[in-house]
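Here the complex is missing a single protein chain, while all its other protein chains stay put.
For clarity, chains are labelled A, B, C, D, E, F and G in written order, and residue numbers in each chain start from 1.
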Amino acid sequence: MNPEQLQQLLRGVQSGDVGIEEALTQLRLLPYEDIGFAKLDHHRWLRKGFPEVVLCRGKTVKQVVDIVEHLALAGSTVLATKATPEMSTAVQDVVPEARFYELPGMIVVNGVVDRKNPGFVLVVTAGTADIPVAEEAVVTSEVMGNRVERLYDVGVAGLHRLLDHKSLLLEANVIVAVAGMEGALASVISGMVGRPIMAVPTSVGYGASFEGLAALLGMLNTCAPGVAVVNIDNGFGAGYLASLINRQTKKKR
Amino acid sequence: MNPEQLQQLLRGVQSGDVGIEEALTQLRLLPYEDIGFAKLDHHRWLRKGFPEVVLCRGKTVKQVVDIVEHLALAGSTVLATKATPEMSTAVQDVVPEARFYELPGMIVVNGVVDRKNPGFVLVVTAGTADIPVAEEAVVTSEVMGNRVERLYDVGVAGLHRLLDHKSLLLEANVIVAVAGMEGALASVISGMVGRPIMAVPTSVGYGASFEGLAALLGMLNTCAPGVAVVNIDNGFGAGYLASLINRQTKKKR
Amino acid sequence: MNPEQLQQLLRGVQSGDVGIEEALTQLRLLPYEDIGFAKLDHHRWLRKGFPEVVLCRGKTVKQVVDIVEHLALAGSTVLATKATPEMSTAVQDVVPEARFYELPGMIVVNGVVDRKNPGFVLVVTAGTADIPVAEEAVVTSEVMGNRVERLYDVGVAGLHRLLDHKSLLLEANVIVAVAGMEGALASVISGMVGRPIMAVPTSVGYGASFEGLAALLGMLNTCAPGVAVVNIDNGFGAGYLASLINRQTKKKR
Amino acid sequence: MNPEQLQQLLRGVQSGDVGIEEALTQLRLLPYEDIGFAKLDHHRWLRKGFPEVVLCRGKTVKQVVDIVEHLALAGSTVLATKATPEMSTAVQDVVPEARFYELPGMIVVNGVVDRKNPGFVLVVTAGTADIPVAEEAVVTSEVMGNRVERLYDVGVAGLHRLLDHKSLLLEANVIVAVAGMEGALASVISGMVGRPIMAVPTSVGYGASFEGLAALLGMLNTCAPGVAVVNIDNGFGAGYLASLINRQTKKKR
Amino acid sequence: MNPEQLQQLLRGVQSGDVGIEEALTQLRLLPYEDIGFAKLDHHRWLRKGFPEVVLCRGKTVKQVVDIVEHLALAGSTVLATKATPEMSTAVQDVVPEARFYELPGMIVVNGVVDRKNPGFVLVVTAGTADIPVAEEAVVTSEVMGNRVERLYDVGVAGLHRLLDHKSLLLEANVIVAVAGMEGALASVISGMVGRPIMAVPTSVGYGASFEGLAALLGMLNTCAPGVAVVNIDNGFGAGYLASLINRQTKKKR
Amino acid sequence: MNPEQLQQLLRGVQSGDVGIEEALTQLRLLPYEDIGFAKLDHHRWLRKGFPEVVLCRGKTVKQVVDIVEHLALAGSTVLATKATPEMSTAVQDVVPEARFYELPGMIVVNGVVDRKNPGFVLVVTAGTADIPVAEEAVVTSEVMGNRVERLYDVGVAGLHRLLDHKSLLLEANVIVAVAGMEGALASVISGMVGRPIMAVPTSVGYGASFEGLAALLGMLNTCAPGVAVVNIDNGFGAGYLASLINRQTKKKR
Amino acid sequence: MNPEQLQQLLRGVQSGDVGIEEALTQLRLLPYEDIGFAKLDHHRWLRKGFPEVVLCRGKTVKQVVDIVEHLALAGSTVLATKATPEMSTAVQDVVPEARFYELPGMIVVNGVVDRKNPGFVLVVTAGTADIPVAEEAVVTSEVMGNRVERLYDVGVAGLHRLLDHKSLLLEANVIVAVAGMEGALASVISGMVGRPIMAVPTSVGYGASFEGLAALLGMLNTCAPGVAVVNIDNGFGAGYLASLINRQTKKKR
Partner (left out) sequence: MNPEQLQQLLRGVQSGDVGIEEALTQLRLLPYEDIGFAKLDHHRWLRKGFPEVVLCRGKTVKQVVDIVEHLALAGSTVLATKATPEMSTAVQDVVPEARFYELPGMIVVNGVVDRKNPGFVLVVTAGTADIPVAEEAVVTSEVMGNRVERLYDVGVAGLHRLLDHKSLLLEANVIVAVAGMEGALASVISGMVGRPIMAVPTSVGYGASFEGLAALLGMLNTCAPGVAVVNIDNGFGAGYLASLINRQTKKKR
């Protein structure tokens, strides 16, 4: 149940179109729904501005299907991350309108379409191997109703590729910087512009990258302020934050 | 040289009050000033919206004094972090208007006074030992022109202290969450409200806190999206980001 | 040989029904039985109140079958953890009464049935992916003769789900808190009630969760006293301790 | 305000001895008291069975004095850990009845005296260097109203010292095992008796003990179930848990 | 070429049975043989008392076959560790007398048979999952000409199993202690007897055992002197050292 | 476009053979080419003396094919590392002249053939398992136009194998030292000769080698100056640096 | 009470010179003596061949004095390690014959003088900064009755210094190799001779030596078998083991 559905219900009660009993039945779903192995938090949209998001990793296919189905039935936007193609197929059997984004492994139902904010989120990557994580940020921000621009493969090994797009960097309301290896991209962008940068270290690299630890530490120790960091490979987390910031940004800067 | 001084200079040239030669001399300082051991980045205010910030740790007292003096002479706002009382005294000998904040160890010259944005930054701590780091965020955000509210000692050991201030959490444009030990504060706040949260792990704790590592990892792995993390004890970094976000937030939400 | 069987044997000797030679033969098994690659500790039930438990991981299928068979023949309750379905099938070929719990991967023979203590153990999880580990705790506590209640998917991202079950938390004699990611669940529960909490960090999460290290460190650094921690994913260890505590708890508090 | 004081107050209201206004004034303190830099959680005694405990490390002397004074004025038992002699002296200037335990560095006011439970907590150490941490557990458990027995310097290098005290180990309701270096003490005790063991790794050792990490990992990986672990050097945490368990244990086992 | 073959060759030269040219040809192999991708160190037997040992992990099947073949042709004892069954089969195609030990994954050719030293090496394990590593030590010591005794599954969870074999522990010239999880076995044995103990941490365990790190740190921090440690899972290294010590030990102690 | 092609183009413009429009079209490729998911840095050859190198790990087969095809079409030397045989086959379908080096997993197109510098790079390994990483260095240096010599399997366990080749070590312009396990090879070579040594730690080893960490730390802490270190298993990085150094070394020393 | 004193006592009983009562009084001390904060293990000499050793670090001066005094009164050899000069002075006030070794910080009373074994322990260091740790091994071995030879400052940066002393290396019964930084010394010696090598990593070095971790990992991963490792800076442990091995080595090899 999203905020608009709730408003409509209450207006129905006000006008007498909806009986008290019926309203109560519908509202009973509100706080959360207990489906045995999970307690779906239907109240989250009201509280946080976006419904509960499903992390598929660690769940069985059946659990994912059940959760997505219940959320979709409640009219909620559904965003499921780190999903496998097998999970997607199983979900689409019961929720045919579910859409699967293969690169980041995401299942989406009822994505937001109207983008009220004219500003945009810019998602930047250092290399092409960082793209799956970046796309997780892109899809998340788009589903949450934002315009998103991509600027991929502009790592510091060829700095002119980044310098060439300085105007794009300056126009964005918020920047998601996705990089593995040494993760220097975030510092370099932060040295160039005064916009909030949500940095995502990726596990791209090998050896002493220690599955993304090198990029994580690098981004946390940035010498250029204006950078905050989310978990390794957590494109979703950065896209979510970027959406929060973009949505509350005023039009004209 | 801040943006307004630059604008004034150019108007002077336009009107003929300032000769070309004189303007050139003044502008020569613009990109950066080489004072031997340091290259002061006077251009940063234009580029990033705030001048270069001085991290005092690792510098000699004399270097700090020299850098602060040159920045102050150039008319810049000066923000120096992790400063000792000894550094402060030495700075005030040559820059008497410098103000020292003892708790976070900060030196400030020419802080911004007008707060154009009616919204505010909320700085929250889990315990009282986290306050010095939190004050670094507070001073940074205030010097950058923001209204800041404090909510201290509301850690999860006594959750009702936090729940009691829910309206304050909901009204803030951006929240800085400062916590050591297990750092659960950030997750709990993020579960309650839909505002961007800049989390600062602190080195408060002992044993397996490993100087803040436990809180850092906890905050990075938050199960509630909407949290991004800065370096351990880096109140400045969180205050800086909070200011960027607050300044670009539209009035009415 | 369990305590009751031992008592019966000694009574038989007392009454003359059992000859000395026969008793000696039966008692020879008591300290431990050497089956070549393993020394089965039949004495453990007397010493610790529960027989030896078999950790299947790292053992061959044949070793697991041999150990379970010998323990079952000796009349002992058998609890085997981290078992694969293949191990279970092989065990059931020779010990048909063995029961397999698929989710936690446990094999049980001769589980305890009478639950003398009216109190109960409460097993709580932050998410649904934590359930396999939680079920290991549940089965362990139940096999050891305790009543167990479940409270699943009540992580701090939706705190009201936890607050709604406060009475359940208050009634439990001991709480097993199972959580991955940042593991904040243990601290939050401990802030709410004054019961001993056995915390189990899980390897649920990715990136900087470092296979459960983040949750482990978080739980060790809890700001709310009353929490002790077992190994990552060690639901068995927590269920075992919870049983020890529950069994010795007096009825009415 | 402790539970008995609260009961008395309510009886006073019932009998008319206490006016509504006066009761309200006293109850206003209940949830927590805001003293500027800290929010004292006076409600904790009711909620958790023991009042808020003060971790002195990371606080200024003045903050410690203020907090202890306010808690003592409210009639609460005060337990302050990791305190320096300087803090103790300053506290005793304003709260003369405060008692200082030098070895563990603890300040106590209004400790509980009646020990309702006939059972006892047993605190064991591997060596003499572990004693300060062990004493923190002892004082905590005693202040919380328990009988405590000590068994010090019985590490595995001389196993007979431990075996000699087997009856003491068997009689205890709960055992606190304190050890540094490899921390094997907890496993060895757990192999001997079936009582819950709260293990405290200490930072005693050098080199690859990594400030207690070796003992911590060793205790978490115990091969003998029945052991749970608290933070390195956290004698308080173990004493607190031991008290919870001991208090709810029935007399006759 | 082993020491005896060398002696024989020199005697042949002395007696005139072997011509200088022929002797030179044979001796040319002595320092090392270059087979392209490897330089076989035929000199090692003379220098260290045992020929070069082949670590198969990281080598291709073909490389293993070529190296074993060349060493065997030179009359050397061949010991190859961490070998797969596939490697063994391929080796036996060209060196039919090669023997494969499946549990530890070892290939042996021309093992030493006469055991000149009447003393023995004792290999002890904490559990049954430690046996493959222990067998690597057993085979190594036996191939190097030592008598070896096994004492398996006597971990500290059931201390009486170990205490029962005290005489075996006292009679050994050197003890190899193999244990995973917390690795307390080495400390406990060292507290009981005054013989050199070569400890082998194993990767047996899960979670915070971190692939054997917990056992490694535990053994390095033993509180009972007389323990030295080799790499995780390195049964070969411990068996090798035990052999060096056993061979130089005098008969009667 | 390589430097010679560029020169030719400019000469064509000078002579009038190439029209301005045509030259512009060709030069448009210069800075970088945007192929959607990647921005190929054609300018790198001019800037750094060698074109962009493709790290295949983390990229899809299709991405690798597209990138190699575009670089090859632009006339560039193509060097692709950490490639699988499947990638190689797919590349050769569209770029038949591509050559695959199986051991290090490298794809090469248009390798440099003339070796202007008479000096050479020496690549040394401790064992045979280090050869794949060493070959990555060899191929990289050769493709960049250097003479390369190999010295394999000369680890410190048989020091005479290394001492025997001292003259080779002395003659090299630069040495690439490749070793896993404890990585002592680099220190020992550096103690012998005064040439720059580029050390490559490998993930060869097990247990406490922690995937190459032991060798990495060992090489960084060398007691013999003259050693610098690249990432674990990064044969390419060392071969690249060795080429830079060798190419700028004067003929006669 | 050492073994000879015990024998004498028993002979006295046999001959009638010592009464039963008197013998009992003396034997009562045998197992261990409880001095309040410590349980002195007088039985250890019989069990392990050497009395209890005192690690001073972590103990108060008073505790050290009390323990040394009680051990000395019992006629035991006393070995106290990691002692400060202040501890030594306090000990000498009550036990004037105590000797202090300043470099390693050791207190010795009643050291063994007759050296029955003609063989010797060789203690080798890589540099001069490793000497304090090496001297701990020297004093320990000497006090335990061994001949010890020193070979200092022969690290791999100047290999000829080590090669020059090859005969000394070959003659030793056991070698203690002490090195910080990369710790390559142990591997290099092990490649040269076939004697057991007890390796001691030291905390000598800086940066990525991480307080001795680099040397520790290097020594554990030695490519030349025959090396076992003790804790960082644990010269005592290596000297103890070397003594055990040297004492049981037969005269002529």
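Just so it is clear, a residue touches a chain if its C-beta (ideal position, glycine included) is under 8 Å from a C-beta of that chain, and two chains touch if they have at least 3 such contacts.
Remember, it's a predicted structure, so these values are computed and weren't measured experimentally.
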{"item": "Options F:T77, F:N146 or F:N173, residue touching the unrepresented chain", "value": "F:N173"}
{"item": "Contacting the left-out chain in the complete assembly, out of F:S76, F:N110, F:S187 or F:N231", "value": "F:N231"}
{"item": "Contact with the hidden chain (one of G:L46, G:V112, G:A129 or G:L168)", "value": "G:A129"}
{"item": "Touching residue (missing chain; options F:G19, F:G49 or F:P85)", "value": "F:G49"}
{"item": "Where the missing chain touches chain G, by residue", "value": "127-129, 131, 152-154, 157-158, 160-161, 164, 180, 204, 206-209"}
{"item": "Chain B residues that touch the omitted chain in the full complex", "value": "31-32, 37-39, 41, 43-44, 52, 55, 57-59, 63, 67, 82, 201, 203, 211-213, 216, 231-234"}
{"item": "Missing-chain contacts mapped onto chain A", "value": "126-127, 155-159, 181-184, 187-188, 190-192, 205, 207-210, 213-215, 217-224"}
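Quick note on the criterion: only the chains that are shown with their structure count from here on.
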{"item": "Contacts with 2+ other chains: residues of chain B", "value": "127, 157-158, 191-192, 207-209, 220-221"}
